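Down below is the structure, laid out as structure tokens.
What you see is the complex with one protein chain gone and the rest in place.
Order as written gives the chain letters A, B and C; numbering starts at 1 within each chain.
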Amino acid sequence: MPRRGSLLAYGLTRLILAFPMLLILLTVVFTVLRIIPGDPIYALYGGRAPLSVIMALRHQLGLDKPYWQQYVTYIVQIFTGNFGVSLGAHYGGQSVIAVIDQKLPATIELSIGSMIVASTIGISVGLISGINRDKVVDVVGRLYGTTIFVIPVFWLGLMLQLLFAVDLRWLPVNSRFDISSSPPATITGLYTIDSLLAGRLDLFIIAIRHLALPCLTLGLVLSGFFAKTVRANLLRTINADYVEAARARGIKERTIMSRYAFKNALIPVITVLGLEFAILFAGAVLTETTFNWDGMGRLLIDSIEVQDYPLIQGTIIVFSFIIVLISILVDILSGVIDPRVRY
Amino acid sequence: MHALDNISLDVTSGESIGIVGETGSGKSTLGKAILEILPPRTEVKGRLVFRGRELGQLDNARIRHIRGEEIALIFQDPMTRLNPLMTIEDHFVETIKAHQRVSRQEALARAEAALASMRVPESRISNYPHEFSGGMRQRIMIALALVLNPSLLVADEPTTSLDVIVEAQILEILEDLKRTYKMSLLLITHNLGIVAEVCDRVAVFYAGKIVEVGTVDDIFTRPIHPYTRLLLQSIIHLDTKELHSIDGAPPDLVSPPTGCRFHPRCPYAQAVCREKIPPLDQFRQDQLAACLFGKDFL
Amino acid sequence: MLPMLEKRRTLAGVMSWIGLGILVAFILIAVLAPIIAPYPAVGPNSQFLTPPNPLCGACAPPSFSHWMGTDNLGQDVFSRVLWGAQTSLEVMAIGVILALAVGFPVGLYSGYVGGSIDKAILLVMDSVYAFPGLLLAALVAAMLGKGPFNIGIAITVIYIPLYYRVTRNQTLSVREETYVEAARSLGAKPWTIMWVYIAYNVLITIPVIFALSAADAILTAAGLSYLGLGIQLPTPDWGLDLSVAQQFLTDGAWWTSFFPGLMIIILTVGLSFLGEGLNDLINPLLKKGRA
Partner (left out) sequence: MGESGCGKTTTGRAVLRLVDSTSGSIKFEGMNITTLKEERLRPLRTRMQIIFQDPHASLNPAMSIGRAIGHPLKIHGLAWQEEDVKSQVLTAMREVGLTPEEQLYDKYPSDLSGGQKQRAVIARAMILKPKLIVADEPVAMLDMSIRAKVLELMLDLKKKYNLTYLFITHDLATAKFLCDRIAIMYLGRIVETGPAKLIYNDPKHPYTKALLQAIPIPDPRRRARKVLPKGEVPDAVNPPMGCRFHPRCPAVLPTCGWEGRDFLDYLEERRTDLEKGKVDEANLGPLDLWKAKGLVAERQCRPENIAIITEYVRSILNDAPSPLSKAVERVKNVENRLVVQFRNPDPLAPKAVEGRLVECLLY
């Protein structure tokens, strides 16, 4: 007879299972950066710098050693928190970790804001669509979900910029903060939180106004995925056998909808949340470019442009860590909500 | 599609009546029609009179109160009928509170009593549905149906997904309920053996219509309608000496045959059976059949 | 597959037809671009120019001779947009077809043999799948260099895990079907079972994924170009043209960004209509088939 599994044991298992995933991601990064085209220094500087410089750089980075040695050093360095020193034009000489530390809060702020927009709009559209199955509202909702999801995020960003910033002048065009005012003192690095911590409502409003367009852009695109998932799940739960059984027991229709249909429909949404974050980060890179947002995505693209190889590697690795962290959180969250998940 | 057509059935208090029919005969639609929980856009015509009140004329709030409180329904597959995210306790408390103003303690006490009467350990009330076996879940479903003391229990293939011994256990529970609580039972099944063991009267369904109604003794020993006869013959039971089957396949209900719906498969069919819809006539005391030639089969 | 679309005029059917129509139209545009484009894709067509716009070089708003206007170099936007279809479809086709060619057999094998081989492949694929595709493609593209073929390869990397997952999951469920066990009981060899009994029944779910991933591939390719990591000038490409046009947007030159974006949207919306429609049509068929 099945008994209740322990949530703690489940959480620990997920944590242990996440380790190979991280290792694989790190290996993929290693493979792409060092094995595919020979090595990064050749790929990035080949023909553009004297051979002696290249050789010296190669030696400095340990690229003249056999792959397995490089791999071991690489893994050891990552887990000891040593991400190396930037070689590029912008941040040359700075520690990679320090650079990332500056940029990460911007991306986190953008991501959280976008997730809030996406889940609010997406879940609402999905629920409304699902309840009114095959009615006009539903068709509109479905078309919205399908269409918004495939609109290029940078194009949507440009159009929103054009409308709200250039034409209507309601919101700032780009960047994280007004040039005329100085951002709040760094505590978390998130301008909204920091300004609230500093008790400066005016700065908070500036930060929110700057966040609005990028978050709306990214959130809108992402909401399509939410809308589709929620609708599909709601259609399933609304017709579920246990809903019919609850109705036969004379449970109020409102209770049935909220406790049986909605709640159960939102469970699978949690499991696709990990995937949503992958899409979100890809979108963030584009959105940061469109809105000149000084975050991790911009950092990665800039590093690729100036061929700053330690910084490229560091950025990608931090993204890997975040992805793995999110996948653990998502698993644990669904374990907390859904008793069947704890095996 | 006409799942059911011209159904007329009386259930008296404390009686158990069996509804038998093959897959697709519309028998399950009946159970849901009684509780008015058919899918939206389903049209129900006719009168459902429950203890002198016509259900069709009641407003939604009244109907909701009748569901569960006066008429309870248990289903075929107990595995999918409980909300996987709610504990058994939540199911009970919610059901009781949907009908009566009682404290949570009072509701819990009733739930525990109902569970205990179904031999489910009350210590497991805070478990989730997936932590129970199939037979246990069906007991929980029955306990959940009984906790409000309904006067009519509609059981829609309650044992179909269960093994034969557990099936027998559940059937005994149903019989006990009928005896101790004087509850009426409407048992929907495709298994004639179950009807013979549990029910007082039987209605035989074919293609969305009742073809014969009578006491179990009459139906099983001296059936009138050819379909009932052939159906009884085609059962393979322990005393079966030779095999019988009914030619052809059950009709689809989108375009059922004209006249008597059984005529294409009936070995006794005459030309008139194709045109004339046979009424449900009384042939013996308490035995009605919808066959134009019913008299010949007496 | 298509005859069944005719039977019911459901939303799914209509969506599929619209999507298919759009896809065919874009393929025609790409193939016929040399004939139908009024101007060459590269090089200024400045003879029609009104006085040069001081803010955005040789750009001009839409007019009778330039339906979608001209860009900062005086190139005809309409022509570039038509030629751009070639680039997009080429990159998309390379990416998606290669991904299918790798992901499908690997998924089929992995799902069929199961065990630790399957678990290992799955873990690798899932890890890659969880990673933001665009970032991975950007990285690969930066390493491989920039040309339509290399961009196609970079995109393939993202979609191999997708095809692998879909194929593997479907293989897992088909493998449990009784007819596969029946084939084994008949004495069929694993190869026969995999390709005669399983492959086709897995393949019917692929068109949906094919259409949806094609839409996504177009977006990713455009994104790469937009970031300056994809196709390089002067090759006509929607994403690239958009990124160039972006700097003139605040000066009011909306047409140079609007039309390339519109093309991307029409094509991706078409593809995703096709995918969604097929999904709604194929899923019930699969379910009905099992019942």
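Here are a few things to note about the model shown:
To be clear about the criterion, contacts are C-beta pairs under 8 Å (C-beta built on N, C-alpha and C of every residue); 3 or more make two chains touch, one makes a residue touch a chain.
Only a predicted model underlies this, so the values are computations on that prediction, with no experimental measurement involved.
Although it is not drawn, the missing chain touches B, C when the whole complex is taken into account.
Residue-wise, the contact with the chain that is not shown comes from B:V120, picked out of B:I17, B:I34, B:I96 or B:V120.
Checked against the hidden chain, the listed residues C:E90, C:D126 or C:E177 yield one contact partner: C:E177.
Residue B:A249 is the one among B:L9, B:V49 or B:A249 that touches the chain missing from this view. Those residues of subunit B that touch the chain absent from the view are 22-23, 112-113, 115-116, 119-123, 133-136, 163-169, 171-172, 190-197, 216-217, 220-221, 230-232, 234-238, 240, 243-246, 249-250. Although one chain is not displayed, subunit C still touches it through residues 177-179, 181-189, 192, 196-197, 200-201, 288-291.
Methods note: only the chains that are shown with their structure count from here on.
Distance from subunit C peaks, on a Cα-centroid basis, for B. Across every pairing of chains, the maximum count of C-beta contacts belongs to A-C. As a whole-number value, the distance joining the C-alpha centres of subunit B and subunit C reads 53 Å. Inter-chain centre distance (subunit A to subunit C, centres taken as mean C-alpha positions): 22 Å.
Taken in their complex, subunit B has these residues touching subunit A: 32, 35, 37, 39, 60, 64-69, 72-73, 75, 77, 80-86, 94-95, 98-99, 127-128, 130-133, 141, 144-145.
Across the complex, subunit C meets subunit A through its residues 11, 15, 123-124, 126-136, 138-140, 142-145, 215-216, 219-220, 222-223, 226-229, 239, 242-243, 246, 249-250, 252, 254, 257-258, 261, 264-265, 268-269, 271-273, 276. Those residues of subunit A whose C-beta lies close enough to touch subunit C in the complex are 20-21, 24-25, 28-29, 32-33, 36-37, 40, 43, 134, 139, 142, 146-147, 149-155, 158-159, 161-162, 166, 173, 274-275, 278-283, 285-286, 289-290, 300-301, 304-305, 312, 316, 319-320, 323-324, 327.
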